[in-house]
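With one protein chain withheld, the remaining protein chains of the complex are depicted in position.
Naming follows writing order (A and B), and every chain is counted from residue 1.
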């Protein structure tokens, strides 16, 4: 029996900011500034990812202090949380990425079930993956995940132990 | 009559669970774990199938997943292989390719005609007279074939998954297990696959009675299962090799797409049949097949046995038969007893007669083996003056092996013939591919284990980036295990090389005589190796025949590469889960509630029109009419939306688009046309200026991502100080169009819409229903209209507020179809519909959008400068005579001048506003300039007259999109 949970974080908000002033927009809102490209930092529940030279994405539950900047735009990504010991088995059916490489706190941008997504492994919650996609794909992605989760646990492999 | 033995130490059957299944309506009993073949043999049935061409009786050959003459049809599946398909309770089977029954196949007479069906006769016969070919085709298809696909199938999709590993080890025999263990002990993450349901490989059937092997068997199996670094997948076939060690693993529940960093191939060897007359009779089988029957299924394969051998393994098999209680009549050794080892001595000690330097000349029997005729054998020739006849019901063939190296070939490896072993063995391996075990010529258990350790060490070193070179031959045996020429000619033939395709020795000889004397030609002409077993038991002998008759070496004769997949894979496994992304706008549910009929626009779903399907035409007309006379609202969220910011923003857009954007006034927009280096139109949209260093750009639905990509590439190439943000998905967009649009919109926004302060093509930011929005005054559909760009989360509220506010003037949502008609009436083209992969702006009638003189540079400018004077066709407007049926002319219909094609219709629709059918067409010059009317050839070949007319069709001065309803009225 698998312990898998897949839920949509409906109350989360997101922003994308770019340009030379983006770091001050982050620090102004009390948010950390990740260093390397395609890396992320977490502050309380907020996730800040560096997606370009001076481009950042921020996602947090609503109520948090929003970054403000001239070139800061609200994003409307649909954010899902996949959790449970079998999360890897689910992702293995949906994504051609070697998740053995993914460490807590890692940020990845890759194709999941054929669409572009960002993934974040929360540093403080094992066996959990946050996954964001364009809001236009939320119905498709939710439907696909539900179907796969339904299958995982029903499929088994013959390990030849008997 | 049961031939089931007492329990065997490693048997795969579970005697506590009995299973009943039926074949040809007859009920059979089996144990859980039995395959179809073993269950039938247990009940005394030896005739398992009929051959492909001659409908000859066939039984067990390999019991190793190559027995393609024992194919069965279940209710749901065709071509089940009896030697590997496990029986299940209630399974209902019938044989494939049989007329009548297995025992009384009405087509078995075909075999008697074999001499009239020489090799390649399909290519030569039946073609004349041509009219009879369908008759022959039908007959042949009925007489020769395999199972039938159940066309009443239910959809079955097996999910695929991705798995990663450091190392894949193929083959769970002694070598594979040892290689996996050594690699895992060195810290690698290993996947070990075996196509059988249990690990063990030949340890568990060929060496089952060897006490020396027992210790290794137990040590290896338990160590493999206990090692957390090894993932074992049984009943799993690595069925192909693709670049970067990407291997599909076929499991019972679907395909695993494994990405491994390296591969050790320990897939072993495939036993090869001897070729003599009637080598296909039930009762004649490979020695390893008999050993599998005994040890896996506890089946006694016969009562009186003769063993034909050319190696030690034949003597091992003879000993195993003796242990299983089979009477040994004789061993026929194609070589000398003196070169055999310990097993042969044991057998001689038992008093079993051994005929040295002899061969089987023919096997005899009607539907099963009754006796064999043997003859002395010297240098490939039989001495027929001294034949002997032995009565028996079982004949084992143990004359050679061939490496199961299909994946090594696929990965780019090479095999060459090793005379010492009389076998093709790996001689060159590509990066990351390693081999060991019998596949690599290591035959004794000690050799195999040593070879496996060496291969693992090699793989570990290679993965660590410190490759070592090893002598592939270091652990190989020095004794041949294969006979170089296990092939006996017979004047009456029926000495089969290929059991799948019923190819006899003479078929190959005839093919070579006809000039097909190269392995690739021989294969294609004779079809050797092209049956369902894909040459696993036929190719080696075919190569030997080719080499000998052409007088060349085996290496010079060459071998073919078994393409992926080298074993049949069910379509259900290939199909996998369906990933078909569908993108919905924020207003999707809103459209559903309004009765929208959706259409696909790339990945997007968009409302085509609103209303019941049977009222399609009238709904679309009413939508057009609403926009023209009152107010329409359309969801245009699928448009690409890009923020362009930075000191070089204007410079970027000047380079990316034909028109000059740096001169655009703040708060205004301009049509934006994008061409590629060759001057071909690739996208259009608008560019709006928000402030000096900020622009807002829209792109067509289908080109949105490509436009973003193009802009970002230009930034990188030219090192521009610009930032882009793609807001396509985060922003919704609504176009409110119609004479009442200004009045209705004004009631909901703080932005002053007065024409004096918000002119045509203006862009303003402000609040709408409390949300931050950007309004752009556009004219795509030719009426006063505003495009509202707003946050995704605001779309539903704003849409509903607009519907509410517009209800008094009869607002109507309109779909893509009405929008297409509206813009067609205005003569606006759609990129990709009215343009194709060669259309430049001059052909599209947009010379006005190409400021060659005033701009120093933009992408495609040099091409357009050249094309300006070389225009060969042009987009024109056509008008059909009133009363012409609405659907007669379709998009892509040709425009003809006498018999010449001079153009094609790109868009056509009935214009509710004009009351006639109008069209855009790409028409050759100079006709486009001079003709007054043209002929369109429609589906039935009829030609319809169309009048050339100036564009736009509707409101040529554009008065309606610029001014107030009051002013127009």
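Here is the rule we go by: a residue touches a chain if its C-beta (ideal position, glycine included) is under 8 Å from a C-beta of that chain, and two chains touch if they have at least 3 such contacts.
Definition applied: contacts and distances are computed from a predicted model.
Participant: Look at the options "NADH-quinone oxidoreductase", "Aminotransferase", "Molybdate transport system ATP-binding protein" or "Sarcosine oxidase delta subunit" and return the one that UniProt uses as the protein name of the missing chain.
Facilitator: For the chain missing from the view, the UniProt record says "Sarcosine oxidase delta subunit".
Participant: Who touches the missing chain here, B:465, B:719 or B:915?
Facilitator: Looking across B:465, B:719 or B:915, the contact with the absent chain belongs to B:719.
Participant: If I consider the whole complex, including the chain that's not displayed, which of B:157, B:225, B:259 or B:414 touches that chain?
Facilitator: B:259
Participant: Of the residues A:38, A:66 or A:142, which one touches the chain left out of the display?
Facilitator: Answer from the full complex: A:38 touches the omitted chain.
Participant: Quickly run down the residues of chain B that touch the omitted chain.
Facilitator: The list for chain B reads 242-244, 246, 259, 651, 655, 677-678, 705, 708-709, 712-713, 716-719, 726, 856-857, 862-863, 866.
Participant: If the hidden chain were put back, which residues of chain A would touch it?
Facilitator: Residue positions of chain A that touch the missing chain: 37-38, 51-52, 96-97, 101, 109-111, 116-118.
We take it that only the chains that are shown with their structure count from here on.
Participant: Between chain A and chain B, what's the gap in Å when you average each chain's C-alpha atoms?
Facilitator: 31
Participant: Would you mind writing out the residues of chain A in touch with chain B in their complex?
Facilitator: Against chain B, the touching part of chain A is residues 16, 18-19, 54-55, 71, 73-77, 89, 92-93, 95-98, 100, 113-115, 134-137, 139-140, 144, 147-148, 151, 155-162.
Participant: Flag every residue of chain B that touches chain A in the complex, lowest number first.
Facilitator: 159-164, 172, 189, 194, 197-199, 225, 231-236, 251-254, 257, 259, 577, 579-586, 588, 604, 643, 645-646, 723-725, 727-730, 791-793
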